[in-house]
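A single protein chain has been omitted; all remaining protein chains appear in their positions.
Order of writing sets the chain letters: A, B, C, D, E, F and G. Residues in each chain are counted from 1.
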Amino acid sequence: MRLEVRFAGFGGQGVITAGRLLALIIMEADPSLYVVYSPSYGFQTRGGDTLSDVIISHEEIDYPKVRRIDLAVMLTQQAYNKYCGLVKDDGLIVIDEHVNKDKGTCGNKRHYKLGIVASARQIGSDAYASTIMLGASINYLGNTEPLKGRLMLEHARQVVIRYFKETLLGRKVGIEDLINKNIKALEIGYEMMKIK
Amino acid sequence: MRLEVRFAGFGGQGVITAGRLLALIIMEADPSLYVVYSPSYGFQTRGGDTLSDVIISHEEIDYPKVRRIDLAVMLTQQAYNKYCGLVKDDGLIVIDEHVNKDKGTCGNKRHYKLGIVASARQIGSDAYASTIMLGASINYLGNTEPLKGRLMLEHARQVVIRYFKETLLGRKVGIEDLINKNIKALEIGYEMMKIK
Amino acid sequence: MNPLIQNYLRSEYAQGKRRTIFCPGCGNGIILGYFVRAIDELKREDGFDDSKLYIVTGIGCSGNIPVPLKYNIIRALHGRALSVATGVKLVRPDSEVVVFAGDGDLLSIGGNHLIHTIRRNVGIKVILVNNMLYGMTGGQVAPTTPMEAITHTTPYGNPEPPLDACKLAVSLGATYVARWVVPLAKQCIQSIKELLLHRGFGLLECLSQCPVYQGRYVIGIDRPSKIMDYYLKITVVSDKPSYGDKITIGKFVDYERPTYEEIMWSIVNKAREGGNYEA
Amino acid sequence: MNPLIQNYLRSEYAQGKRRTIFCPGCGNGIILGYFVRAIDELKREDGFDDSKLYIVTGIGCSGNIPVPLKYNIIRALHGRALSVATGVKLVRPDSEVVVFAGDGDLLSIGGNHLIHTIRRNVGIKVILVNNMLYGMTGGQVAPTTPMEAITHTTPYGNPEPPLDACKLAVSLGATYVARWVVPLAKQCIQSIKELLLHRGFGLLECLSQCPVYQGRYVIGIDRPSKIMDYYLKITVVSDKPSYGDKITIGKFVDYERPTYEEIMWSIVNKAREGGNYEA
Amino acid sequence: MGKYSLMMGSEALVRGAIYAGIRFYAGYPITPATEVAEYMAQLLPRAGGIFVQTEDELAAINMAIGASVAKWKAMVATSGPGFSLMQEGIGHAINTEVPLLIVDVQRGGPSTGQPTMPSQQDVFQARYGSHGSYEIIVLSPGNVQELFYLTIDAVNLSEQYRTPVILLTEEITAHLWEKIYVPGPGEYPVLPHATPPTRGDEGFLLESQLHDERGYNVANDPELSAKALWRLIRKIRDNVDKISRIEVKYFDDEPSVFIASYGCSARSALAAVKMLRQDGYKVGFLRLITLWPFPENTIRNAVRGASTVVVPEMNSGYIVNEFRLLGLNVVSVPKLGGEMPMPEEVYSIVKGVLS
Amino acid sequence: MGKYSLMMGSEALVRGAIYAGIRFYAGYPITPATEVAEYMAQLLPRAGGIFVQTEDELAAINMAIGASVAKWKAMVATSGPGFSLMQEGIGHAINTEVPLLIVDVQRGGPSTGQPTMPSQQDVFQARYGSHGSYEIIVLSPGNVQELFYLTIDAVNLSEQYRTPVILLTEEITAHLWEKIYVPGPGEYPVLPHATPPTRGDEGFLLESQLHDERGYNVANDPELSAKALWRLIRKIRDNVDKISRIEVKYFDDEPSVFIASYGCSARSALAAVKMLRQDGYKVGFLRLITLWPFPENTIRNAVRGASTVVVPEMNSGYIVNEFRLLGLNVVSVPKLGGEMPMPEEVYSIVKGVLS
Amino acid sequence: MRRRSIVVKIDVDKYLCKGCYICVDKCPTKVFEVSSVIGDYGIFLPEARHVDRCVDCGICELYCPDYAITIIRSGGNEA
Partner (left out) sequence: MRRRSIVVKIDVDKYLCKGCYICVDKCPTKVFEVSSVIGDYGIFLPEARHVDRCVDCGICELYCPDYAITIIRSGGNEA
């Protein structure tokens, strides 16, 4: 079993965080799994496109980069155009509402359109797209064969809380609020996927 | 034909100059000959031992360092002890008066003792040892088979004059005197060897 | 695209196929604009000949400032812009050699070349973009970072007192030294013009915002315009360099002494009096 | 062999199997003697603990000064003595770290480390032996060589104005800066003692004769004692550094500010308050 | 005692180094090695150690030398351009026998090259980049877990042989996050730090010219110099088999062809071997853990039957030469541009070789 | 037109460089390359050129780059420690295609090593010393006369291929005085200087990251980067046979054994061959004039019959590996300590091989 | 000297603007507002909604780090 997940979008949309959290959640959900997480690096993260990949496997992971993606969550048209081709024929493409589906190469793959960015803004900032994406992904992955019955929303909740507590250490105000909003975003994302 | 000559002594005795002049004189005497000149290099030239080697050949010179010396002129005991062993059995060892001949390894080689340092001081400075050595060497080498009839004192005179004119260029006083004394030293050296 | 700037861009930039690599609100882009305007004004006012420009850059975000321009651009190794520029200036004493370098590039890894270039009075014009840290590599401490500041490599506070580049330059005998700050557009442009017309070594230090790292971590402000305001708060015009809680800005020195290239060429002429040597 | 000095030599030197590599009459040997005497006096007067000495040297004739001594000696690469010394001082803040370096070593290739070491105020004591050129490599121009001087690499005269190391150090905030000259034995020894007792970065520049190259080529005097006299002629005691036709000598600054090692160790302590990390 | 964590390669390296007893870090920021510095800046003081951001890479390696000589295990980390600047210092540490860990997180070169892209282009520079004749130990970790352990091994080797050791990794491994096991204290062996020996009340003498074992300069004596230098070379050469390690897989059925690689590109190689095996091709897998000294004998013994080796690497074809010296048929698969070789690429090349 | 003189190697080098059109020299004094600087300081201004003594070697190579880009053929000369410091700059010149002459007068290493003693220890550093993948041209003159001509050849090659070229000589050759012939003006070919191309009213862009042919940065694009870098590598690799030269002697009677060497040690080798021939042994002689790119084909063709090569060199055995790659039986004769191999030494080793 | 011309339009290049909002914050007469149009960098573009308030100080153009702003004046564009 090898599952490949890619999150892609603009810098500032939390694409990097989503990947890292997913990797941590998988470790929490099933400690026997191997996990590789690889965010994009360098100057490109400062403006323009950003992506982060998570690979999950029950054996040691050799090639650490994605080749055939099982789940791709893409928040921008640019990202979609660039990466949809890498998604497996039986994989899932999740795109933000505003993104146009490809007529050509990717048109016949499975697509879900979710209002990720809009919801994030409703919660208060584009950055919540991160945990929304994550929630949606947890839901989807938790229903795929290898993770079924092992990956639960609860794992995600715990990890997200722990993660923000640790990374925001030292910050004086608003931690509670931030965590709550992220949990809410997580749940919203989870629900979005349910509806599909 | 390959002739190897070594001058050795303390820094300040003109050992380096003697070698360079000899090389130039050989070139003057017989332009068809190959000449390599190699003075000692580095910190050791500033205090303590100094040497300079000249190799003369009628074919291209491969190995450029001395191995079996034809003529060695050595002004100090240290130099003598160190290098007399490198002189060919049919070579010539010239040492300054004050240097003691080796009882052991070198004792059966041909030795000449010349009053080089004393004469130099008489002329006015230890540095004249340089041209005295040179004169003696010209005489000896001009009588060896390969250079016989080709290497003359006159060549040496011309080169020495030219050399000092060039290297002392810019110096304001005493050039005439210096050149005259060096020519005198050259002749004294030449004579010393004649007597032997 | 602004047509004034477009006029000065090399083709892929002018055609919009390439854009600057700077983060949103970075001072580097603003300085690029100032530089173009200074040249543009000089060309109109003084008939400045910009075809004799050679621009040498350091490595760092700021080293990318002149890259879009259609001048001769030499990207030097990190820290070595002044050496490359000296090479250019010596063989082309009539050219105008400008160096763009960051505070890390010029003062940290390149510090030795700075001392000696100033001492020699090489006729190079340096625009030092001081964002008080290393932007390109992601927000590490620089020799200009305030003491105790938190950066990615000083999580417990910067242990080192900062260096005042202008003070150092003045003490070494630099013949033109000024410091301004990005929000002071007019002063920056004027100073660039003076620099370009100066004879001998000149340094213009330009305090510039790096919203992404300096803004967020060192100052604690991330709105670019607010960092610009912050800069105006911590600076004060003076005729003496000082780099403490208040940083002084202004023109600190402007005089002339023989340049390195002049002396070198007089040596060449002197040597040739004694007879040419042509191999 | 002088028994006082012999006492301080490592075995092969003490036994006379090895001798210093300096040319006859070189100031380096004299400075070696001064250094030993300063330590000897300090041991008697202050109970100075010379077992805590680390001596780091540059490459150059002057870098060989402490080699015969039986202390911990680290021969650094050319120009890097201050870096090595900073490493030592940081991990052994209680040790006494002394650097011997030539003017080429410290001011030319090592210039960048000098700036930053002074800025940080690392508690290193530098003895700069200024013979106004490169001795080791055979008499080339140095950043300290007077302008227009003839050296092996400036046959048409030195095109560069010299650097005043003391002035530079003072302007960068060095906490002890003095310049003396080899013939002033007492002042040199006294200054070495002060240096060794100083807290923070200290620089003693010692003008020293190189009879072989500086004497012969730059000054035009080759008798060592006469070069010493010449030095007395061109120097004058003052409280401000200046390096022109007359070179000022004297103690220029002597004060205290927090040292780099102190700040670094306070960071370690602060960091550990938040919990140790032992892998 | 230990525990599992999701960790970036750079953090694993840093934790490995601190585990190994490193207490001094000097470095100058450079992509993609900056994260090593940043984790160090964070963690080292908490371990009682000192982190310095130096004015340049020359200062970094020389400060580390000072710290190592005076008291503590020390390290530096850099990438291409900084690695070039450190070469003089590396040779100096070799000659003065200073234990030191030197990390090169490889990016694309030459010059400023490709700062954010991985490569394996410094493989020969690591071996030959400093002037003068010398031998050096260079290790190449294959993944984040190994990055942790090899960092400790590297430090141990540097102490055992009193010599700098180079850990040569790539942007990929340094920036990849993997789940790894971090051992508890005492679980993994760590050697004590070796500072220069002193004699009686004589301090040490660390001479940068060639010197005898007490530090006395012998550079003007050809015989003693030769002796001094051969000693430094032989202490590595004579222990190749002790120092150098490889990993082999799929050799039980004596394949005639194998894929050999190292570092991150070995991951592509392994994926390719698995694909090939799945498709019924008999292909072996060899991974160099030590690049230098090159483990000739160990390799010869391990691959006895095989006659052909395919060598994918992220440079213009470097280590492949060493396999040529073993007398094997060699297929070089050089890769420039900053991407790992794709397993599919390697797969089809090997298929081509097999048919 | 020309004339004969007794000349020190360093002076021959300097005169060769000026003959070749070098008009800018930047350098930092270092034994045993200082004489090159000193002769330059003397002669270059008289040739209308500029000599600079820089603050260090980093400044030297970068100033030379600036001068070469802006107008004049430029060079630097150094030895081991300085050569290490110049490595970053060498890679930079390669990547930005700046013609440059780089001279390394080899002394003993590593570190400060043996400053006044010759060696051939930088043979691999010259090839691999900078980070990143690249190819470079390295020439090794055998005597003072050749030092003169190869300096010109090196400058010509650097202009032709728009790349730095390294002239790798040794303390011995640089300090030896030999009678040489110095050609008159126009007697020996000299190429014009290549500065970076500009387009229309657009100035040039010399980018230090990987770039396309107009200078635009392509470092983030794996495909374009690979293309850019392969182009730099191929312009040398594809011209090996045009670039690289050897000298062969005593191959007429098809000896099965030959001695191969380069630089000053080839003089010992030749002396040994002569001794062996005198004593009736059939032994060939091969001298590498170009070290890199290694002239594989040329050598294969030249030595066709021979199966064994004895390789004396003044290092721990470096270039000998390249002969191993040719599939020859190889006897390495490494020599450390600062003395040339004695012809007698080589003689007896070859005799051992022959019996 | 700038001729007395009237600013008729202020153009923001949607491809170049990175959304730093320096123009929005620094315009002395608050000519700019953040729109809801997304530019090429994924940010909401500023828009010169109140050109009528423009005093032609030129600061928006001068400060824009990405040469995205062009002040268009009646009587031709003579920036």
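Simple rule for what comes next: contacts are C-beta pairs under 8 Å (C-beta built on N, C-alpha and C of every residue); 3 or more make two chains touch, one makes a residue touch a chain.
Everything numeric in this text was worked out from a predicted model, so none of it was measured.
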item: Which residue of D:66, D:173 or D:211 touches the chain not shown here; value: D:211
item: Candidate in contact with the missing chain, chosen from D:16, D:220 or D:274; value: D:16
item: Hidden partner chain, residues of chain D it touches; value: 1-6, 16, 19-20, 22-30, 32-34, 37, 185, 211, 223-226, 228
item: Hidden partner interface residues of chain B, rising order; value: 9-13, 47-48, 76
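Simple rule for what comes next: only the chains that are shown with their structure count from here on.
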item: Number of steps on the shortest touching-chain route linking chain C and chain F; value: 1
item: Chain separated most widely from chain A, comparing mean CA positions; value: B
item: Chain centre separation (chain F, chain G; CA means) in Å; value: 58
item: Centre distance in Å when chain B and chain F are each reduced to the mean of their C-alpha atoms; value: 35
item: Interface hub residues of chain G, defined as touching at least two other chains; value: 18, 41
item: Per-residue multi-chain contacts in chain B, two or more chains; value: 42-44
